[in-house]
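First the structure, which I've put down as structure tokens, then a few questions once you've had a look.
Removed: one protein chain of the complex. Kept in place: all other protein chains.
Which chain is which? They are A and B, in the order written, and residues in each are numbered from 1.
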Amino acid sequence: MSIDEGLRSELSRQGIFTTTLEGLYNWGRRNSVWPLNFGLACCAIEMIAASMARFDLARFGAEVFRPSPRQADLMIVAGTVTKKMAPMVVRLYNQMPEPKYVIAMGACAISGGPFKQGYNVLKGIDRYIPVDVHIPGCPPRPEALLHAFMTLQRKIDAQKLSGSDRARHFDAQAPSEFPIPQYGQHDLEPPRNEAVWRPPAMRRGE
Amino acid sequence: MSPLDQVVARIGAAIPGARVQILPNDSPSGQHSLLVDHEHAVAVAKFLRDDPDLQLDHLANVTGVDWLDATVKEKAKVRKVINGAEKEVEETLERKKPGFLEAVYHLYSIARNHGPVILRLRTGNRIDQVRVPSLTPIWRGAEFQEREIYDLYGIVFDGHPDLRRILMWDEFQDHPMRKDYVEPDDYEYEPTAHDKVLEKAKKHHTAADRPQL
Partner (left out) sequence: MRLNSTTLRNRSDWSGAVPIRPEYGWKIGWNGGSRASGIQTVTGTRTTHMQASDHPYLFLAVFLVVAVIFPLVPLGLARLWARTFSPPKPGPVKNAIYECGVESKGDAWIQFKSEYYLYGIIFLIFDVEAIFLFPFAVAFTNLTIGAFLAMMMFLLLLVEGLVWAWQKGVLTWK
């Protein structure tokens, strides 16, 4: 499914544009990423600002915030994920149709942020669902969210239709639903999904 | 507003048998508070709200305090016989101070523009006598804050209309704001590995990958 670059540019100079099925598919998807309409904390205010006229998320085809997970492609986890809220977020993610992407927005969503050592805040939503783009910041500015969108678009653009390195949603074995944590007596159970996230090994001086 | 000792005297006159004690505050703010006994707490609160001179109609804040068991060192002068002669010696005495939980109510009057009057309710201990009367029937605004104190400190408010956990989930067993709360050990690499954090981190790494910190 590849075409010689020289030939392609020569053709386009003649007014004939060629593409691949993969390119067409990814082009369509990356320019119509519909986010799920929900916010958890103050980062959501920046997310709203990013979708308004000044920053204009619509330029990326992502202005259609959907109120239902069934119609959404992208989950922007904007804000602090408390342990009480984490099962809802995972359940919403499970209800989204494939292909689905996750942007973890802000220090809290990627690691727990200033509440990391607290008793009630999840230390990053990537413990339960696979996250595609992490944005640091407290909160990240709307430009950072736009950057994350562009990063996500590049990621979508690079996804393969077939082969062993094809995109996750083409793999019949890859899971579409992830286990929802249960409320335990002292913590969420399990505290993390080992298939998605493992604590990084602490090494220093290497 | 009349001084606090007058308030106490008027409470004593209005509610016979009420034991109200002034807890002094030595800090520059000098916000002394009233320790109220359980039996008359609701009656005292009602008096404070309805008395025409006080009219403490606004409950600004309810919070909890956890006082651990403590040993208090006090210096005292004791007469002792040393080497046959009686002398006055200064000795340090250790006194056990049992712990308790405390609910603190900050009251203001919007009608008369004064305040705060601070009420304190203390539990018997930190383990099994953790009940205090609820003041929600007097000030409706106390409802959610008393629920929060129940959630985070474990004080049980008798007479509360809907005493459930409010921040943590219902299945949760601990009271996270108590000073002896131990958080779940889901520790991993932290950028700032100091002291207690470092000790925890070491436990989670085998000898092979343990860093030389």
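Heads up, the rule we're going with is that a residue touches a chain if its C-beta (ideal position, glycine included) is under 8 Å from a C-beta of that chain, and two chains touch if they have at least 3 such contacts.
Source: prediction; values computed, not measured.
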*asked:* Given the contact rule set out at the top, which of the displayed chains would the hidden chain touch in the full complex?
replied: A
_Of the residues A:Val64, A:Ile180 or A:Val196, I need the one that contacts the missing chain._
A:Ile180
*Consider the whole complex, including the chain that is not shown, and state which of A:Pro69, A:Gly106 or A:Pro130 touches that chain.*
A:Pro69
_Interface with the undisplayed chain - residues on chain A_ = 68-70, 87-89, 91-92, 94-95, 97-98, 161-162, 169-172, 175-177, 180
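FYI, only the chains that are shown with their structure count from here on.
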*How big is the gap, in whole Å, between where the Cα atoms of chain A centre and where those of chain B centre?*
45
*asked:* For the complex, give me every residue of chain B touching chain A.
replied: 167-174, 176, 181, 183-184, 186, 188-190, 193, 201, 204-205, 209-213
*chain A residues within the chain B interface of the complex*: 83-84, 116-120, 123, 183-187, 191-192, 199-205
